[in-house]
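Just one protein chain is left out here, and the rest sit where they should.
This part shows chain A:
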Amino acid sequence: MTNRNLILTAVAKNQPEYQEIPDIPAENNIETETLQSFKQVLSDIGGTALEAKDIAELKVLIQTFFPESSRKVSTMQILSDIVDTDLSSDFPHDFEDVDVAILEGHFGVAENGAVWITEDKMGQRILPFICQHLVLIIHKDEVCATMQQAYAKVGTADYGFGTFIAGPSKTADIEQSLVLGAHGPKSLLVLILS
């Protein structure tokens, strides 16, 4: 018998009597101040959240935060006057020297400060991880309270790759001392567009 059949046969023989899947209420604990909590939690986990009333203000904020960064890239054509928006390449390694990546996320989650982003918004899968600093942009109305609501929003979306990003890359492996910038971005700025 193949390994596959050996395993499936043993599992079928040994699994207990069928138990129903429980109902998962998606709408529990809805906070009214989701935006405020999102900003607070994100700041608690080492990120920064700022609001921008329009694209012009957003551009000003990006320029203010990263005035001298050498390589700034984005998938958002609307930013093509301030950053490089041509991300076509067959080699993810080409993005090793990216200083700042500016990407559009789908929505934020208030309870943990995470932003959901899928491959189509990344340009390259490696981009949100390999850059030194990451900027994620979400719309003010796109903040939900909990992870159950987050998955209700994701629904049955088809993607090759998607990720929740909550704060900058970090580690506390050395004596539990928190250090930001383990392998991925050293900072995360979330810009919330009105």
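We adopt the following convention: a residue touches a chain if its C-beta (ideal position, glycine included) is under 8 Å from a C-beta of that chain, and two chains touch if they have at least 3 such contacts; residues count from 1.
Please note the rule applied: contacts and distances are computed from a predicted model.
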Per UniProt record, name of the chain withheld from view ["RNA polymerase sigma factor SigK", "L-lactate dehydrogenase complex protein LldF", "Branched-chain amino acid transport system ATP-binding protein" or "ATP synthase subunit c"] | "L-lactate dehydrogenase complex protein LldF"
Considering the complete complex, of A:A52, A:A150 or A:L189, the missing chain is touched by A:A150
Residues on chain A facing the left-out chain by the touch rule are 2-4, 6-8, 10-22, 24, 26, 28-29, 41, 45, 90, 92-93, 96, 109, 111-114, 124-126, 129-130, 146-152, 154, 156, 158-177, 179, 181-185
